Each structure stands twice: as structure tokens, then as C-alpha cells.
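Take a look at this one; I'll ask things after.
Up next is chain A:
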Amino acid sequence: MSLLEVTNLGISFGGLRAVDEFNLTIEQGELYGLIGPNGAGKTTVFNMLTGIYQPTDGKIFLDGKDITGKKTAEINKAGIARTFQNIRLFGDQSVLDNVKIGLHNSFDYGTATGIFRLPKYFNVEKAMDEKALEILSVFGLDKEADVLASNLPYGKQRELEIARALATNPKLLLLDEPAAGMNPNETKDLMNTIALIRKEFGVTILLIEHDMKLVSGICEKLTVLNFGRVLSQGQTTDVLNDPEVIKAYLGE
Partner candidate 1 sequence: MKKLNKSTQKLITTLAVIVVLYIVMSIMDGTGNLSSLMSGLLVPVCAYSLVAVGLNLCVGYLGELSLGHAGFMCVGAFTSAFFSKLFQDSIPDVPRFILALVIGTLMAALFGFLIAIPVLRLSGDYLAIVTLAFGEIIKNVINVLYVGVDSNGLHFSIKDQMSLGMEPTGKMLVNGAQGITGTPRQSTFTIAVLLLIIALIVTHNFVNSRTGRAVKAIRDNQIAAETVGLPVTKYKLVAFTISAAIAGVGGVLYAHNINSLTATTNNFGYNMSIMILVYVVLGGIGNFSGSVIAAVVLTMLPEMLRGLSTYRMLIYSIVLIVLMLFNWAPAILKWREEHGITTAAIVGKFKKTKEVR
Partner candidate 2 sequence: GDNSASTGSSENVDTSGELTWKIGGIGPTTGGAAQYGQGVMNAIQIAVDEVNAAGGINGYQVAFNFQDDEADPQKAVNAYNTLKDWGMQILEGTVTSGACAAVSAETYNDRIFQVTPSASSTSVTEGHDNTFQICFSDPNQGTVSADYIAENGLGNKIGIIYDSSDPYSTGVYQNFATEAANVGLEIVATEAFTADSKTDFTTQLQKCKDAEADLLFLPFYYTEGSIVLTQANKMGYEPTMFGVDGFDGLLGVENFDVSLAEGVYLLTPFAADAEDEATQSFVSKYEEQYGGTPNQFAADAYDGIYILKEALESANLTPEASNEEICEALIAAIQEVNYDGLTGEGMTWNAAGEVSKSPKAVIIQDGGYVSVQ
């Protein structure tokens, strides 16, 4: 069974058909790319996969389970985590706390335990701190654990967002333009990090990116969206050589 199976997904905004008849199958462990011109509907697909938008048509299955129309939080619990095209961190909280919020559902103690500081509070908090630092260290962010998230430079914020998403222990990780605003060297580092987290956390990754170096460098398969519809789908090299794709997206 595939990890993610999307059939005939569609959504309209007023008169605009932003996504139409979108199909996608991702197998466990794949690193999958979603590309396409600006305004093709890529972010909208992410929004539907995570329940932020309700699709007007189609079905989404994760691990065989139908998650169409579920609430965002439930979808996350079912195993999908994401980052955002415009970074959305908890800016007024520390880097460490950002990750601990990601860990929220993996560790448990009740509100009353917290208010009365029962022993369980201290144990669980300690375990959360350790786990969070462990995740942060993958990104080399553990040294900045106490810094306010909004004071991090842009690139680090993107990494923190990935760390936070990983903390929710997802099966599928959605990354929306993770390399935007990074220079080629930083992008290279990011590619290594993505490879590393895939190995370490065993997650499947679906990413949107306009940086072809990153896409061709790490994605195994690609889907190209154009005007809300699938233009091409398949192995990365095949897709990138598809004349339609070159014409609509890559140029040259």
C-alpha cells in the first residue's frame, strides 16, 4: 500500500479552478518533488493535504486511511506535517519551545499536573527537553535553543520550521519551498540536511521547490503542475526532460 494516495483532487476559489483532477501516489520512503509555474496550485495542494482548505472534489488517503476533510490537527496526528512558504514560527517563543510544541502530542501530562507541578511534570518536561535538543542538534540549532525564534536569521528559521514539523513524528513531511531565500551554499547544506533527516527519521518527503539544483539533486520522482492540472509525472530525469515541462516551466 502506498503511503499517500490522492485521487481526483480539486478546488475552486470563486470562479478560479485552482487545482483540478490532481492525482498523486507516494510510496513509503520516497523523496518526491512537486514543481510548476507560479500560481500553478502547488501550495494549494499542500493546503488541501493538511486540511487548511477543504477540497471540493477528490479523496486523500494516508496509509490507506481516508483523511479527506479532516481537521488540520487530526491530519497531523494521522501523520502529515508541513512547513510554510511564508515562515510561520511561534516567534515569541524560544527555539527549544518551538520544537517542544511540536512534541506536544508525543508526550503527555494534563493541565492540572502542570499547574500543580506534580512529579510527572518534571519527568515529562525533562524528557521533552532531551528529545527536543536531540532533534535540534540534527540541524545544529541546539546551541541556539534559548534564542527567540523570531531573532533567528531567515535560513535558520526555515530549518527550525522543519525541526518543529519533524517533532510531531510524521510519516509524511511536506516542505514548501525550503530553499527560498538561501544562497547556493546554504541550499547545498539544506540538501544534505534533507537527506539526513530522511534517513534518521525515516520520513517520506514531498517538497515544492523552484530551485532546480535542489530538485534534480535529491528528488526521486516529480509531479509538475500547470494551471492546476498535472502536466507531467514520473522519474525526475524523465520529467525534467519532458518538452512540455521545459516549455511551461523551465524555459531555455
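The definition used in the following text is that a contact is a pair of C-beta atoms (placed from the backbone, for glycine too) under 8 Å apart; a residue touches a chain by one contact, two chains touch by 3 or more; residues count from 1.
As a selection rule, all candidates are chains of the complex that A comes from, given by their letters.
Bear in mind the structure is a predicted one, so any value in this text is a computation, not a measurement.
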Of 1 or 2, the one touching chain A somewhere in this complex: 1
Chain A residues within the candidate 1 interface of the complex: 50-52, 71-74, 76-77, 81-82, 84, 88-94, 97, 100-102, 104-105, 107-111, 113-117, 121, 124-125, 128-129, 146, 148, 164-165, 167-168
